[in-house]
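Omission of a single protein chain aside, the complex is shown with its protein chains in their original locations.
Presenting subunit A:
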Amino acid sequence: MNARILAATTWRILRQLRHDRRTIALLVAVPAVLLTLVYFMYADQPTPPGAPSTFDRIALVMLGIFPFVIMFLVTSIAMLRERTSGTLERLLTTPMGKLDLLFGYGIAFGLAAAVQAAVAAAVAYWVFDLETAGSSALVIGIAVLDAVLGVALGLFCSAFARTEFQAVQFLPVVVIPQLLLCGLFVARDQMAGWLQALSDALPLSYAVEALQEVGANAEPTGRMWRDVTVVFGAVVLALVLAAATLRRRSG
């Protein structure tokens, strides 16, 4: 890795994003619009006394899931474009290291996700009165980590797609099982044993649990830090696997 090359690559990816105003608008606006939808869906649902409202429960988890899903999708397409346009092969003939490219994507899209998460959190807290016992800064921090997880998985999965058609198909394969099993729909301890085991193996489960810990506790808990560490480990693992898919020589 080389700081100059990493910085140049991060900057280049952000410039590409900057030229694409429609994508920026979608990145920032869509989570807020969806949160609005969720708010009105549950507006008239009764809340049992003492329990968090359904909106609070779902909105908190969604704040982490949006950046994960969106950055997974954006990254798999961006990386696929690097592969199909020949720029990846060209980059690999320059002094750039593989990690410069992978971390460049992680940092650039992580920054984009930070903006996205901050806007979505602002809407959730200020417009819809989301209440969490823990700090909103932690919620945003975990959301950014989720985004980086999405970027890392996207970088890895793009190696298995030859076309954009195939790349988008990885969304249902990689993302939806994690959404179903992360504890949003059915609490994880109420699932059948084998589903729980599956859920335990998927990184998004830990990301969601970390957010729920922040929602329920005023101070960061040990469990939250453990969850954050697991997600971070999954990011590193996905990046290492992604680096292994970047071949300087091909047939």
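Here is the rule we use: a contact is a pair of C-beta atoms (placed from the backbone, for glycine too) under 8 Å apart; a residue touches a chain by one contact, two chains touch by 3 or more; residues count from 1.
Criterion: contacts and distances are computed from a predicted model.
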{"item": "Omitted chain, identified by the protein name its UniProt record gives, among \"ABC transporter ATP-binding protein\", \"Ketosynthase chain-length factor\", \"Inner-membrane translocator\" or \"Cytochrome c oxidase subunit 1\"", "value": "\"ABC transporter ATP-binding protein\""}
{"item": "Absent-chain contact - pick from A:Gly86, A:Gly193 or A:Gly222", "value": "A:Gly86"}
{"item": "Residue numbers in subunit A that touch the chain omitted from display", "value": "4-5, 7-9, 11-12, 15-16, 19-20, 85-87, 89-96, 248-251"}
